[in-house]
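Dropping the structure in here first, questions after.
Complex shown without one protein chain; remaining protein chains in place.
Going in written order, the chains are labelled A, B and C, and every chain counts its residues from 1.
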Amino acid sequence: MSKTPLLDQLESGPWPSFVTDLKRMAAKKPQVKDLLAQLERSYQEKITHWKHGGIVGVLGYGSGIIGRYSDLAETFPGVEHFHTMRINQPSGWFYTTKALRGLCDIWDKHGSGLLNMHGATGDIIFLGTRTENLEPCFAELTANGWDLGGSGSTFRSPSCCLGPARCEWACYDTMEACYVLTQEMQFDMHRPSYPYKYKLKFSGCPNDCVAAVARADLSIIGVWKDDIRIDQAAVKAYAGGELKPRGGATPYAKLDIKADVTDLCPTHCMSYDGKKLAIDNRNCNHCMHCINLMPQALRPGTETGATLLLGSHAPILEGAQLSWVIQPFIVMESPYDEFKELNVRITEWWAEHGKNRERIGELILRLGMREFLEAAELPPAPQQVRIPRANPFFFWQQSDFDAEAKGRKYYTREGFDVE
Amino acid sequence: MSKTPLLDQLESGPWPSFVTDLKRMAAKKPQVKDLLAQLERSYQEKITHWKHGGIVGVLGYGSGIIGRYSDLAETFPGVEHFHTMRINQPSGWFYTTKALRGLCDIWDKHGSGLLNMHGATGDIIFLGTRTENLEPCFAELTANGWDLGGSGSTFRSPSCCLGPARCEWACYDTMEACYVLTQEMQFDMHRPSYPYKYKLKFSGCPNDCVAAVARADLSIIGVWKDDIRIDQAAVKAYAGGELKPRGGATPYAKLDIKADVTDLCPTHCMSYDGKKLAIDNRNCNHCMHCINLMPQALRPGTETGATLLLGSHAPILEGAQLSWVIQPFIVMESPYDEFKELNVRITEWWAEHGKNRERIGELILRLGMREFLEAAELPPAPQQVRIPRANPFFFWQQSDFDAEAKGRKYYTREGFDVE
Amino acid sequence: MSERKTDIGPPHYEQFLPPIIKENYGKWKYHEIPEPGVLKHVSETGAELYSVRAGAARLISTDFVREVCEVADKFCDGYLRFTSRNNIEFLLTDKGKIAGLKAELKKAGIPIGGTGHSVTSIIHTQGWVHCHTPAIDASGPVKAVMDDLFEYFGTHKLPAQVRIALACCINMCGAVHCSDIAMCGVHRTAPKIMHDRLRHLCEIPTTIASCPTGAIRPHPDKSLKSVSVNEPKCMYCGNCYTMCPALPCFDAEKGGIAILVGGKVSNAKSAPAFSRLAIPYIPNNPPRWPEVVAAIRNILIKYAEGANKWERLGEWINRIGWEKFFEVCDIPFTFQHIDDYKFQAYDTYRTSMHFKF
Partner (left out) sequence: MSERKTDIGPPHYEQFLPPIIKENYGKWKYHEIPEPGVLKHVSETGAELYSVRAGAARLISTDFVREVCEVADKFCDGYLRFTSRNNIEFLLTDKGKIAGLKAELKKAGIPIGGTGHSVTSIIHTQGWVHCHTPAIDASGPVKAVMDDLFEYFGTHKLPAQVRIALACCINMCGAVHCSDIAMCGVHRTAPKIMHDRLRHLCEIPTTIASCPTGAIRPHPDKSLKSVSVNEPKCMYCGNCYTMCPALPCFDAEKGGIAILVGGKVSNAKSAPAFSRLAIPYIPNNPPRWPEVVAAIRNILIKYAEGANKWERLGEWINRIGWEKFFEVCDIPFTFQHIDDYKFQAYDTYRTSMHFKF
């Protein structure tokens, strides 16, 4: 009789089965056999059998490894230690088979042979090894050009959509920006010196294919400032049904430009008279809807850059947050100095004021946007808010009164106050 | 030279001038002269000259009077005392001239002769008298059928739109409901026994002409459950321009039924084919827009009652709140027993748990909607929320587990839990 | 002495209703607004009721009330009412009397209007006339603004109704927090502590608890038996003063008016909504507050020009976006506009790419 009758039931069905895959590895690796056996126990008992993680790592780093021990080590000695190694992925998750095989070789040698491509943050996740293997595995990784990613209270491995590598809508070079910032922040990635985790995600346009707005403390989302480029001939082809909506990836054969595009434009800034498509670009929200449905007729403008949004994270502790706009537009070009400097101002302010396990977004809620914006040297802008405050409980600081005394009407920031 | 050069500047212009009106009263009443003089001082100095109110009242009542003393009593002895008396207005603010003159006689005798018709809560505001006049004035008021309204931590004078008295849209009898509840709550109105103020406002339909949703702890807003009544002939008359939109009260001569009505219906549950207007009533939001624009063609349904919403108040202390739905539908018919009993459950729970100066809406936020709904014996309903919670931080109580153990799927309330 | 009457409540409304209303109570079928300020309600019985709506200062004298009563006796058989926005409504059944009524009101300087797509009377409060916490007067700014917007009271020129309100302090008596345009008196000075008086007048724990931002602490010098205020944490709400008269937070120079816009109450089309900060501060400038008057006119005009048919002010702003509102009205955007007050703040931040440059 099988030792994993419950898990076995996950071998049927059309979707690829992790059980089947693990079983063949179990034939080669005793720790995988024990992993399956322990997992079967969890399936029976509906409870995890991993102990609260311990602190393990490689020399000089305080991150990149998640310690993990079984609470059934006596029964399943193969999983007594089952630590995770997070390997920082390359920008856009591009690989050559050579590189991938190299990684497999290292992991077969030093670990369980199980992995995730990729973890939810973006790292390559090497799943399951013993403490004594960490250092040799790390040495071999670095020898082959790989390094660990982040974990704990560090700068976490940034990730990006593939952007200009394969997408016509990328408003800046997400791949390069992600790489440069990852390199820039190596020290902070490997040595926990922040109040909590800090994540960066780079999306090339408002479609946000790496979910930056939901999962990155600092979300860098591409955008254009000028006009959507229109190819009226292609518009005609969509109207005529020669071109399929959304490149063909829908159940709908033909686009009704009014019903499907202009009527659904959230700002109603488009019009179509049956012949020509017109856009009042000053009132466009950059939502991408029209572009998404007619990729051969419409393209973002050419004055491009990114919007910076800050603060998103999962629900711990006060409920989830989505990132909000802190800088409506920034030019994102190598060497990204403006961006790097801003990033430093943000993390320094947070490191100084943040409590243990307080994300930057929570800190701002605690201390107020003004204190943050002044520290980050960003002027207030209406784009930062969806709506202005409703309550009358606002503060005035000496700088406001000083500006008033100087005959200025409002203080917005040193050098930026309004006459 | 005039003693009130600043105020005098408020005598010009087309809008009726309170200064002109007060000046003629000043000729008769020295306290009004002093009031104007003190007000002029405030206009010069940009500061109030009223002291923090003291506690004054009539025998046996703890409300209805706002004590007020001048901080310039030596200069302006006429306003040394300048207390307000709040007289509970009749439902819908209807009067006969006889009744009004009677009130004027009383006030000329006992007070300054100045008043507000009406205060923001709805009372008749007698503005300015001395402590020793309160009791005689009160005696004469009650002798003539009038009584004081609420102030302080009491049940405040309820108010209502004129409803069935003059409006075709009233979904219940706001005037009678307001009267009955006011009578019912006399004890609580005149004896402060609540944690803070508690207000009721009755609007006959979702147009909410007494701003109940914004200004009443308990807002009773009329609504219908069945179908909007349509007179297709009148629809045609609107389409043809014979009938003017909104009864004529707009700059627009003719209604474009599609552009003005059906396209703007917030749920898009209407359609108009150029001839017939159709409404998918199950998807109507009761927003009133279509009815407002075509009062001769459309009327609310006939299965009518009210929605109860709870919690609104001005920004003190945690920011303003709008009332939210606690009971989507209640039949409002004399003697209003169901409503009265619910009102008692609400105030008792609040009186028991509320902190000093904590409005009912704030208490619910502090203790949670479930605790409130269970105390009020109201089942949870999706109409109570605009959207369900986003966070995963929810509680389970023993009653939930008990219901589960009994084979019920969810506990919603004793006797209401779901199989 | 006869028994003292208490708790009798208000008179029953029925005795104040004109006969036509008693007869047609609950039977109204539809209404028309034949001209600004004149309502016509038609009953299922065919009966027709006319209401003529007139504006007044809300702060009035018994003399004025008696004047109004005379008019009502002459044209309305002595029946009249007030509206939820402090207008007077003259109720009559004889259409033929409307012209005479209007002429009489004109003579008395009582304007007619406030219906439909107008600016109706401004809901307001006491101000320097009667309250102890105002930053501004109430009746004065209202008079100045209504003088300026007078043309909109007696006409139906606007894209929708526009409801203006004023509160003289942030307690916001009235519906300032949900008005198309609102003026709100604001202080900008932390309370000055009168240690001598505080000791006698105030309970220290209650005073400390009254501060919503936790700015008040026991005074470090225990012998004072007083409190200290952490000024940067104070947002001048005056709640401590309400609890303790020894903490006045007034200041002749720093008080002023904030303008909030875009709120509404009705459910028509869009849901009820709070007013939002448009201008954080305009200096207090009695007797006619010209900067406030100009700011409101500016917003009203831009709205009238920019809004679609039927669009309330807040609906217009939501459609174009707040960033465009600030641009169109040429109002600077400041730190004060960004919410930083507790639980509501996060919900006001822009968590999307949905904005315009």
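Quick note on the criterion: a residue touches a chain if its C-beta (ideal position, glycine included) is under 8 Å from a C-beta of that chain, and two chains touch if they have at least 3 such contacts.
The structure displayed is predicted, hence computed values, not measured ones.
Remark: the absent chain touches shown chains A, B, C in the intact complex.
Of the candidate positions A:24, A:276 or A:406, contact with the hidden chain is made by A:24.
Which of A:208, A:374 or A:400 touches the hidden chain is settled by the complete complex: it is A:208.
Residue in contact with the omitted chain (choice from A:31, A:262 or A:292): A:292. The missing chain lies against chain C, touching residues 267, 271-272, 342-344, 346-347, 351-354.
Chain B meets the missing chain through residues 206, 208, 213, 221, 223, 225, 266-268, 282-287, 307, 309, 311-312, 321-325, 328-329, 365, 368-370, 373, 380-397, 400-401, 409-412, 418.
Residues of chain A in touch with the missing chain: 6-7, 9-10, 12-19, 21-22, 24-25, 32, 35, 39, 42-53, 59-61, 68, 82, 84, 88-101, 103-104, 107-108, 113-118, 120, 122, 127-128, 139, 142-143, 145-147, 157, 159, 161-162, 164-168, 170, 173, 175, 179, 182-183, 186-187, 189-190, 206-211, 213-215, 244, 246-252, 260, 264, 266, 285-289, 292-293, 295-296, 299, 314-320, 322, 356-357.
Quick note on the criterion: only the chains that are shown with their structure count from here on.
Between the interfaces A-C and B-C, more contacting C-beta pairs are found at B-C. Each chain gets a centre from the mean of its Cα atoms; the one farthest from the centre of chain C is A. For the pair chain A and chain C, the distance between C-alpha centroids works out to 46 Å. One inter-chain figure worth recording: chain B and chain C are separated by 13 Å, centre to centre, where each centre is the mean of the chain's CA atoms. Touching of two or more other chains is recorded for residues 390-393 of chain A. In chain C, the residues that touch at least two other chains are 170, 172, 177, 212, 237, 274, 341, 344.
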